[in-house]
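Removed: one protein chain of the complex. Kept in place: all other protein chains.
Chain IDs A and B follow the sequence of writing; residue 1 opens each chain.
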Amino acid sequence: MSKESQPESVLLCPLGTAAAPETELLCIFGTGDMGRSLGQRLLQAGYRVVYGSRRPHSCGPLPAGTQVMSHAAAAKLATLVFLCVHRKKYDFLETLAPQLNGKVLVDVSNNLKEDVYPESNAEYLQRLIPGAHVVKAFNTISAWALQNGPSDANRQVLVCGNCAEAKQTVVAVATKLGFAVLDNGSLSAARELEEFPLRLFPEWRLPLRLAVGLTATFFFYLVIRDVVYSYVEDGKDISFRIMVSLANKVCPIVAIIMLALCYLPGVVAAILQLYRGTKYKRFPDWLDRWMLCRKQLGLLSLGFAFLHVLYTLIIPFRHYVRYRIAASTILKMRENTTAVLDTTLAWRTDSFYSMGILGFGVYILLGITSLPSVSNALSWREFSFVQSKLGYLTLFLCTFHTYLYGWNKFLSPSNYRWYTPPGYMLSLVLPSIVLVLKLLLLVPCVDRSLTRIRQGWERTDPEDASKQALLM
Amino acid sequence: MSKESQPESVLLCPLGTAAAPETELLCIFGTGDMGRSLGQRLLQAGYRVVYGSRRPHSCGPLPAGTQVMSHAAAAKLATLVFLCVHRKKYDFLETLAPQLNGKVLVDVSNNLKEDVYPESNAEYLQRLIPGAHVVKAFNTISAWALQNGPSDANRQVLVCGNCAEAKQTVVAVATKLGFAVLDNGSLSAARELEEFPLRLFPEWRLPLRLAVGLTATFFFYLVIRDVVYSYVEDGKDISFRIMVSLANKVCPIVAIIMLALCYLPGVVAAILQLYRGTKYKRFPDWLDRWMLCRKQLGLLSLGFAFLHVLYTLIIPFRHYVRYRIAASTILKMRENTTAVLDTTLAWRTDSFYSMGILGFGVYILLGITSLPSVSNALSWREFSFVQSKLGYLTLFLCTFHTYLYGWNKFLSPSNYRWYTPPGYMLSLVLPSIVLVLKLLLLVPCVDRSLTRIRQGWERTDPEDASKQALLM
Partner (left out) sequence: MSKESQPESVLLCPLGTAAAPETELLCIFGTGDMGRSLGQRLLQAGYRVVYGSRRPHSCGPLPAGTQVMSHAAAAKLATLVFLCVHRKKYDFLETLAPQLNGKVLVDVSNNLKEDVYPESNAEYLQRLIPGAHVVKAFNTISAWALQNGPSDANRQVLVCGNCAEAKQTVVAVATKLGFAVLDNGSLSAARELEEFPLRLFPEWRLPLRLAVGLTATFFFYLVIRDVVYSYVEDGKDISFRIMVSLANKVCPIVAIIMLALCYLPGVVAAILQLYRGTKYKRFPDWLDRWMLCRKQLGLLSLGFAFLHVLYTLIIPFRHYVRYRIAASTILKMRENTTAVLDTTLAWRTDSFYSMGILGFGVYILLGITSLPSVSNALSWREFSFVQSKLGYLTLFLCTFHTYLYGWNKFLSPSNYRWYTPPGYMLSLVLPSIVLVLKLLLLVPCVDRSLTRIRQGWERTDPEDASKQALLM
């Protein structure tokens, strides 16, 4: 700050405000839940609060220390007006246009459903009172949080508006109430802000449905192949295996399939770009949607992998397992065979476990780097390195892990009960495809041209150029 | 930015500053540790630094390249003065009022204990020199961080002050030193900022005490019931079981009790609101305090659950367990009984494990969503969905898990050694109560009226209205 700009700064902060900034008066329209909570909090933060109400004398209990008066009177007093009223009641505001002219008007409203109105509440409000500086804020904060202070999901106040000055005023109030403010730009972002409190994991829906679908399918498939089969063929009831053995078959299957599904779209996109020779043509919608939920696919898959690990680790103290082991020991005893260690088997099972452990380890790493605070701290070169390089490593390790599990069972016909392949074989199809395709894309010549395309190079394309010509 | 505002912007940034902004001069009062570290860092960031000292010629070594002079002289030179002096020495500043008039005065001071003074240091300072623009900043940053640059807990500089301009100046300096700035509003937040560096997990104390208490209680209870009992009654020394077996009994017990304690206050609050017919009466303090530490209760409980999982998973390779298994196998052998698999037992134990695994899985999910960066990214609808819906699911799964563990033992008197119930039975009391109460609250009619109350509706309450009347 240079010396000459100093006097101005003095001018901007008259000692009056510096000495007693607490005494600022704010106005709230609406005495509903939101209005009350907001008023309460403003009082605690040291503001004076006046309510504007249609029926000033019969609007129910309000925070002690506040005043209630007609909208017009209240609006006159304050330079900042919070609007805690349902959108459908906005029309009464038009009559207040003169009083609200040049004032900061904070739209706190939310709708009960998405897309009920053509334009956002805030923009509608701005249209009603063009003279006011409408700012959208606090609508992402729950009334509960306003009463009890910021916490967890109620720490950030999202703000948007066209007038920087007005926004600054609201930011000051919000920070004073203890919230962290995130500026979302101009009023055109209002719709987004109004949809925020209504959303319930939209980006997770598709992946979740997929996960549920896969789980159900494979569960029934395996129930039939294992439980029903052995009941029909051998008349044995092994239904008790559903709780753990089957669960521990379904989890890894779903996990690896979803992991593959998380890397497949990337490969498809690359092939598409190679085929089209440009990156500037939009992808088909299904591919776009697919690519946007890769993260969720990956995290869900990690969840299933986690369950798989737990289900595996409890194996040794299952009653059934202990029974089997004791039985086999006794059998060995009886047969009086001097057992020898099958080192090949030892090698195979041990590497099978090792691959699983390493795969899971890298997978956990992927999960950690996709935490918002971690990924924000990474440069995108670092992030893409982790997510693609380590991601494919995970996929490879897990696939290898599954192949080692299958080992030579692939050949023995006894595994194809009722002519159906075992679950893990089905689960191997997708991952294998993805890995093979990825390998093809890594062939130097292919890789080179793909890189060039990704850097913006395009195969010359006459009718495209002509299109461009028309535009000018 | 519209064209017409352009000239002004040019005016605001004279090319001088644009060309050489490095050469700005800042003043530091106080040559102690904080003063030195701050000066050093400012120099590195390209500022010129001048120190104000009472004894300019005998104030020990200062960063090379800085000057030392009398307070008055130093204050005259700079428009921004850092105050790195203990509060009790502030009085000398009054004499400097004229030189500090209109200057930005950054109060960096911290106290050694909380609540020693009636008002915060910064507000006291503002009172001493009403002409200066006092800004509280950098007090939450350690001297070490100032010497070595921002890291982990020393990245955010909290700032508060009454003059926006002055704050902006300080923000500029802080960002230039590489810190991220968080504006905490007006000077009235100064006390909070000054207490920040002193606090040591205040919100964790109560839950931690509780956890320690519960652990100790149940530990001794179980030592008596198991070790002492079998020593007295059967003369067997099974003290070796303390390290794992007992630990693995205490952990889950404490975990599930604390989980229940984390959801109990919510239920109590709901009942209270139903009974009062309003949400605008304050809860009793104990309930408020309880509700504010729910998160900590939950996380501690998760910690115990985590230990429980680890303790369980190492069971199979405990020396004692292997010994027992071998013994039982040999016994079977000797008796020459052809053992048959008890499928009911298999069913029960397997579902017991399954419930535990699923419960733990959902629990981990809860833990992840309570990470600051994750919860900040969620809308409060999403957050409350996860924390309440999934939270109760966790509680249910874990309770069910414990019931399956008990199974039919509840009836056999042999379990009530010395007429005391086993630990897991005691641990089941609270969770069961919470779940039952929650179920009652979910009964449609109850749920409906509760929702209405939570939306701000109130059972008409005459004397409350009259109170209101008195207020106006």
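Rule of thumb we're sticking to: a contact is a pair of C-beta atoms (placed from the backbone, for glycine too) under 8 Å apart; a residue touches a chain by one contact, two chains touch by 3 or more.
This one's a predicted model, so the numbers in the text were calculated from it and none came from an experiment.
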item	value
Options A:Glu94, A:Glu233 or A:Asp350, residue touching the unrepresented chain	A:Asp350
Identified contact with the non-displayed chain, of A:Ser53, A:Thr66, A:Ser142 or A:Thr169	A:Thr169
For chain A, the residues touching the chain missing from this view	12, 14, 16-17, 24, 79-80, 102-104, 126, 130-131, 133, 162-166, 169, 172, 182-189, 280, 292, 295, 309, 312-313, 315-316, 325, 328-329, 332-333, 339, 341-343, 345-347, 349-351, 353-354, 357-358, 360-361, 364-365, 370-385, 455-456, 458, 464-465, 467-468, 471-472
Chain B residues touching the omitted chain (full complex)	1-3, 5-10, 12-13, 15, 17-19, 21-22, 32-33, 36, 46, 57, 60-62, 64-68, 140-143, 145, 148, 152-156, 168, 172, 175-178, 180, 196-201, 237, 239-241, 243-244, 247, 303, 306-307, 310-311, 313-314, 316-320, 322-323, 326-327, 329-330, 333, 371-374, 376
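One rule holds for everything that comes next: only the chains that are shown with their structure count from here on.
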item	value
Intercentroid distance (Cα basis), chain B paired with chain A, Å	23
